[in-house]
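Here the complex is missing one protein chain, while the rest keep their positions.
Chains here go by letter, A and B, matching the order in which they are written, and residues are numbered from 1 within each.
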Amino acid sequence: MPLGNFASLIHFLPELAVTATILLLVVVHVAGKNRQSAAPALLSLAGVGAALLLAALQPASAGRSLFEGMVALDGFAIFFKALTALATIVVIFMSMDSGELAGRSQAEYYIFLLSVLLGMFLLTASTDIVMLYLSLELVSIPSYLLAGYLKGRESSTEAAMKYVVYGATASGVMIYGFSLLYGLTGTTQIGEIGRALATGDAPLPVLLAAVMVTVGFGFKIAAVPFHMWSPDVYEGAPTPITAFLSVGPKAAGFAVLVRFFYTVFASPDVAAGVWKISSRVDWTLLFGVLSAVTMSVGNLVAVNQTNVKRLLAYSSIAHAGYMLMGFVLLTPAGLQAILFYLVVYLFMNLGAFYVVILVANGTRSENISDYSGLGSRAPFAAVSLAIFLFALTGIPPFSGFIGKVYLFAEVINRGVYWLAVVAALNSVVSLYYYARIVKVMFLEDPKDSTELPVPLFPRSVLCFLAIPTLLLGVYWEPVARVAANSVKLLAF
Amino acid sequence: MTGPANLIFYALAALTVGSAVLVAVLPNIVYAAVALLFSFAGVAGLYVFLSADFLAATQVLVYVGGILILILFAVFLSNRISDVKISNPARFQWQAALLCLALFGVLSTTAVRTVFPLKHGLTYQPTTAEIGELLMTRYLLPFEAASVLLLAALIGAALLSRPDGKGKGSADMEEPK
Partner (left out) sequence: MLTDFATVLVFMVLGAVTVALLLLVSRLVQPRDPTPVKLSTYECGEVPFGSSWVQFNIRFYVVALIFIIFDVEVALLYPWAVIFQRLGMVAFVEAFVFIVILLAGLAYLWKEGDLDWVRTMQDAPARKEGK
């Protein structure tokens, strides 16, 4: 029985904290004089920190339906709340240090960032298509604004423009799919839709709806062929936002993809402890192909990139492909692998982007060729970047390796060998372009040998990102356990 | 539905689709914008046939009265508009037509062949009060979330469209090559 609106408020504290922070940011901006003060950043840090704490304190054991069935409070939602809040905190640190954002009005930036966070909180918990659509827009619209935040810089405006056009189309197609589902079942609750579809027999509209919904979610996780926007947006957006988009909304996209498809188009098979496809539409095959294509396109195109942000954009497409492998298996272990991979990916990907920001602050360049000799110019940053890149490749003993082991093990366990082979080949390709950056940094002579100073604050943030990247490669058990616990509650 | 009502429905549908086609094919964007007005108005009429009177009014209020004006402003605002030819030239016409036809085939087949569960005995009732009640009870969370979305959109709209010299400031990073 879902809780009523006012009874739900007590279980809604993280979201309320973020909302209150957004309002406070507006008030501080209106009352304050200095537009470039650090107050908004610090206030956002406090607010998101509080939200993270409140989310972590929420009881994961009791799965509850809140606000008349609009959102769910289960381990899955709590996991993603904590994950996205953590990513936002790191991104706030990165933003405080970014040369691109210095000299611009600060409050609006953090208002948008926190609006996206609120949207992600709601999106990962949505159990009603009205709520789901609205929270997806709450993630998207401030994201467009953030991508175009560098007003006056052409590439940033272009990024925002492309993002809006693609995003509007994707969400339009998605809501058409929702309308089909509503028309078939007469309810907006995804649980009820799932039950109604399981008994119904109409493969064509269900397939069409599944494909159309995939467009919307695929756009959010930047899966091929809905990835066209991402390289341009990633390149043009301010780098902290690029980092944010490649982790936060992507994780939220995975969360909603899993919750929606596992509830609407599949039903839990309690006896076997897995999910089974409930309609006659075999969407797992569709997503298997999507996964293989996504990782292959991402990796193969990344090879030729000369701009680091663009390269990381394609690499993040490839990683979405890896994670989709866990999605098609319909097992708790597959989901656990996705969740674990997302944690690992958060640290390594944000870390890599942070080094890009630090280098860009010093050299004003994002070209790979300008990274030559970084090993001697800024050894600390170069070593950190090497750690993050090797982790992204998935080489032992870095954490990315463990993330991939979980994914591959479950794929092989379920007998989807062709996908495992494709993924293994892709990992080899990815080694080439990640290692190329490392080679440029350490083996090529610097064009400009002046030292790039990395102050204490960025150093400590880099440590905060690098230590988990290393540690999770040797001692991952607690995080894996949390991931496993977060999966159990979903939809069962 | 009785005869004349049927006729009006088809007239509205033709108005909507015909204007939408004009929006796509007219080379002059001002004409296209005006065609869009009729398309929006036609959609509002179709909402009336679906017994969605509030939605029809909102459609007129927001789309016809707001979005369309904004689009026209955007056309008038375009910088150096007298220097460039105002047009949206069409490319890849055949491929696009083929794709659209295929999509149309799929969508219309689905719509026609699917047996949607119908609600019988429908009477045309005003819906505004019902919507209000749902917004205040069941859909309260989306309602409140919409206000945060509108807040972000409001600030973003003002920030991005505000005319100021920012962006050429000294602290600005150079365009990365």
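Worth pointing out:
Operating definition for what follows: a residue touches a chain if its C-beta (ideal position, glycine included) is under 8 Å from a C-beta of that chain, and two chains touch if they have at least 3 such contacts.
Only a predicted model underlies this, so the values are computations on that prediction, with no experimental measurement involved.
Touching the chain that is not shown, out of B:Val34, B:Val48 or B:Leu107: B:Val48 (per the contact rule at the top).
Of the candidate positions B:Leu22, B:Leu107 or B:Leu135, contact with the unshown chain belongs to B:Leu135. What chain B contributes to its contact with the hidden chain is residues 5, 8, 45, 48, 51, 53-54, 56, 58, 61-62, 65-67, 69-70, 73-74, 76-82, 124-126, 128-129, 131-133, 135-136, 140, 143-144, 146-148, 150-151, 153-155, 157-158, 161-166, 169.
Hidden from this view is one chain, which touches chain A at 5, 19, 23, 26-27, 29-30, 35-36, 105.
By definition in this document, only the chains that are shown with their structure count from here on.
Once the centre of each chain is set as its mean CA position, chain A and chain B turn out to be 29 Å apart. Note for the complex: chain B touches chain A at residues 106-107, 109-110, 113-117, 119, 137-142, 145-146, 148-149, 151-153, 155-156, 159-160, 166-177.
Only residues 5, 19, 22, 26, 66-71, 99-100, 102-105, 108, 111-112, 115, 118-119, 122, 128, 130-131, 134-135, 137-138, 141-142, 144-145, 148, 150-155, 160, 180, 183-186, 202, 204-205, 208, 307, 360, 364-367 of chain A touch chain B when the two sit together in their complex.
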